[in-house]
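Omission of a single protein chain aside, the complex is shown with its protein chains in their original locations.
Chain nomenclature is as follows: A and B, assigned in order of appearance, with residue numbering initiated at 1 for each chain independently.
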Amino acid sequence: MIPCVVGIGGCGGKVLKEFLRNQDVTIRGKSLGEHLSFCGIKGVWLDSATMDAQKENFYGRLEDGSYPGYLIPPEVIKDNSKIFDYVADNYGYDLKSAGFDRRAEYLKAVFEIFETDEKLKDIARDEYQGEDNPIQAYIWKRGIRPYTILSLVSNDAKEGASSALKAQRSLAEEPEGMTRGDEASKIGEVETLPSSSEKSEGAQSKVRAKNPLKMLEGLSSLVPKKTNNGTNGSNNNGSAQGLKLCDSILFIASLGGGTGTGFINPVTSYVRSEQPNFPAFVLGVLTEKGTDDRGTHEGQRDLGAVIAMYDLLTKRVGRGVDGLILVDNEILLRTFEKNYPAINRAIFDIMKPFIELRNYPDVGNQGDSLAMKRVFLEGLKLPPVLVPCYCSQKRAEGSEGDLVKKALYGQDGGLKLFDCDPKRADMAYVFTRGFVHTDKVRRAVHDHTGLPDNEKRIMVYRKIGDHGSDEMLILLRNPYGEDPEAYKKEGTFENRVYGIVDKGLKYLDEKENDIILAGMPDDTKIALGTYFYGESWLDKMLKELDGSETNKRRKKFKKKLTKAKSDLESEEVQPPTLLGELEKSKSRLEMGNTPAFLDELNIFTRDKVVSATRELDMAQAYNNGESSLTEKEIRDIVKSEIDKMIAAGSIKEM
Amino acid sequence: MSLDLLAMLLVFGLLIVGAGLHKRNMERIYTKMVALSSKDVSKKDLYEELSAPQGSNFNAFALTAWILLSIAVAYFYFLTPRISLEFNYLQIAPLAKSPIGLVTFAAVVAFVTTVAIVSLDLPKVYSFYEMPKRLKAAIMSTVPVLGVSITCSTYMATVYPPEFSTTFISALGFVTLFGSVAILLSPIYIRAMGVTK
Partner (left out) sequence: MKACKGLCTLILMIFLSSVTIVGGVPGPAGGGGGGDGSDNKHGGSSSKLTLKKFVNYLEDWEDEKEFDRMKELLWKEPWTKETYIPPAVWFYCSYPNDTISRSDELDIGAYIQDDHNPIDIRRVVHLYLEVQDPGEEEFRTVASQKIQVDEYDQKYNNTQRLFPEVRSFDYLDRVGDVKLRIRATDGVSVWDSTNRRDNPKSGRYGERVLTVYNNPAKINSTTMNIEPDLARWDEYIIYTFDLADKDQDDVDVTLHVYRNNSVEKSGKEGLENETARNCTANGDALFCISRTFPAKREESTFSFNVEGSEIFDKEDAGKNFSYKFSCNDSMNTTWSEMGYGPQLKEIAAITVEPNDVIPEDENCYWWGRYSFSLKVCSLNPEGEDVTVTLFTKTENGSAKQCGKSLTDHVTRGNVTTFAFKDLKPFDVTDRNKTFGYYFTYDVPDQKGDYKTELKRGESAINPKALEHPMLSLVTISNLVLIGLISLLVGILMERKLFRGGR
């Protein structure tokens, strides 16, 4: 697989730098050919702080034709933009904030607004030539898509649904024996989709059926110009002939950081609207304990981390990412003694076996991104957590067992990058670079994890590596559960997650005023309040507003609060709140249940999501023959399925 | 055996041994791969997988370095009657008395080397070896080093017949030449030492 690595924020940018480091030796920054990164991967840095981005010498402005480049998504919003005014006036969010709000829910809220507010969409379409979500579109079309195989799509809308069907079928089948190139071209062929691959909400972007490239050109101020900064500029236009294009996305972000992971789900959704099966993975670096270098309180960061993890892990398969590779910064800081450059380098080294392109000749197309996606998601409805365990050592005969052991236990040079018990994993994916025996590796993993010694549960991907050393990266899928006491034990996944959930909850409890800012518009406050706290917050607000009927504004606010409360009470099933869900997560962890996070949460459209908890309950009740579904529940389920089918292109909305 | 002949044998010996070691490296990898594979492995497929691009800058400079190496060898040994009284540049009257004789001689050597490089697909050879940036930079830096060797050889020709005072220049020319050969072949030698472990 060739991922397009998207670094988000400061952490993402620094780690991305290691991925994109030029393998060639430049002379005064000049190069005769393309920027050559490891295995030809491409990447872009997304950041919201222009000042931070400009300080980084490694990146240049993508808009100026530099590569590697950075994008500041808010820049797409023009100075006199109507949507800017609209959002500011109606929701109280500043779309062009120079440095992103470090509130964890900020980006989530902003993207939800664009998803849900029809009026805003209309304004956006008028202003951005048919694009109803300019920031997402900008990130995708300007920053990521040009480097992917999707940029090869002819985008002829007249191809019609038949080709879309073919596309879906062929993607689902993933015929074996294809080479990487064949796969890419196959995806390229089937990508003659019209925009029938719309989003699950049913919003049909008719304009998207037209040529996306034209839409790209519509963002005329953003069309790149060729520059003479040492590259031939072809990297800035990833659809240039003959380049190795990416067949997946790998987001790198810190969980709990400033810019955060808020981009990931919206961008992934946007990608899914074009290509439902396009693989997207996340490498999330969990914030360390204590106060970070920017002075952000641990509780705030943990809340941010939890929200980030929550959002990533609760988006259903087919709508969100295909896997979250978790790395604990606490372990990295301890291992590398706070040497940040070494940490960044280490993350890259650890991921090398995953992204290495040079397969053993006899395994064909083992590591292509669609195959990875399929195996990661096998048997799951929600994206998995993947814990990386890594080891590298000098080549020696019979070293497979040694490598596995060191990696899984993080001993003698091995690195287990997130606390967990390997025996809890339900699958293991082993990526090696070097000369190893598949059987020996599998046997060793079986010995240490208890997973069945077969290729269905322990998958080994062997790649050609550096001379003289063997490397191994083991991704343990969902290595937690079935142990009610685990959350108390140091070194377990449950314990670590439980800790940050707990701290996040405490922060929620203690810092309400920092979370729901006073100056926000009422509707936004209400949405946030109910998202975070639920009905209890409404009650609390109403109570505070008692006796303030004379104040017009407060009176109006009280009215809205009352309405919101009554809407809530009228719901048959209470929409989940963050507070509630986090409490449930803690309970699940205490009971040893999986997954840790279950229900997707939205801020502004909370009623539209079918609760996964409810699904589980219903499934259980059905199995037990205990209860029947309500009409509403049936309607919701049917609608949800129809949405899925529309999203998959199986049917088309009239 | 004269010192010059010995020096020439050293240089060519290094090149030949390097070629042999490269072949051996490839064979060893192939053997290992065959032992680890469940199916038949074709060498072509293996080498296709094994190769990784090293970058345009590196390739361009490496190619330049090899061309300069061949010129440096030709200059060091055949510009003056160091090795052979009959076969040397100074015996080719039209060249030796021409103001562009030196560059013509070099151009002929460069042409032959270019043909050889294209036939042998030299960048492909380098693509089989993992090279840290420092090693790449070292290989690229052989370009000016070989320039020094060529300059020394040219100086020796301009003052020919040699005097005692030119011994240092001659030695410098050889050391830079030999060192460059060693650096250019270092990925092969490093790999050979690593694989044998």
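In the analysis below, a residue touches a chain if its C-beta (ideal position, glycine included) is under 8 Å from a C-beta of that chain, and two chains touch if they have at least 3 such contacts.
Being a predicted model, the structure only gives us computed values, none of them experimental.
Engineer: Would you mind spotting which of B:Y30, B:Y47 or B:Y160 touches the chain that isn't drawn?
Structural biologist: Once the missing chain is taken into account, the touching residue is B:Y160.
Engineer: With the missing chain put back, one of B:N25, B:N59 or B:T176 would touch it. Which one?
Structural biologist: Spelled out, the listed residue whose C-beta touches the missing chain is B:N59.
Engineer: Among the options B:P123, B:G173 or B:P187, which residue touches the chain absent from this view?
Structural biologist: Result: among the candidates, B:P123 touches the missing chain.
Engineer: From the list B:L15, B:V34, B:I83 or B:A96, pick the residue that touches the absent chain.
Structural biologist: B:A96
Engineer: What does the interface between chain B and the hidden chain look like in terms of residue numbers?
Structural biologist: Spelled out for chain B, the touching residues are 51-56, 59-65, 67-68, 71, 80, 90-91, 93, 96-97, 99-103, 106-107, 110, 114, 117-118, 121, 123-124, 126-127, 143, 147, 150-151, 154-155, 157-161.
Engineer: May I ask you to list the residues on chain A that touch the chain which is not drawn?
Structural biologist: Against the left-out chain, chain A lists 24, 32-34, 36, 40, 242, 244.
Just so it is clear, only the chains that are shown with their structure count from here on.
Engineer: Rounded to a whole Å, what is the gap between the Cα centroids of chain A and chain B?
Structural biologist: Using C-alpha averages as centres, the distance is 50 Å.
Engineer: For the complex, give me every residue of chain B touching chain A.
Structural biologist: 32-33, 36-42, 45-46, 48-50, 52-58, 60-61, 129-130, 133, 136-137, 140, 190-191, 194-195, 197
Engineer: State the interface residues of chain A toward chain B in the complex, per the touch definition above.
Structural biologist: Residue list for chain A touching chain B: 22-27, 30-34, 36, 39-40, 358-362, 394-395, 435-438, 462, 464, 466-468.
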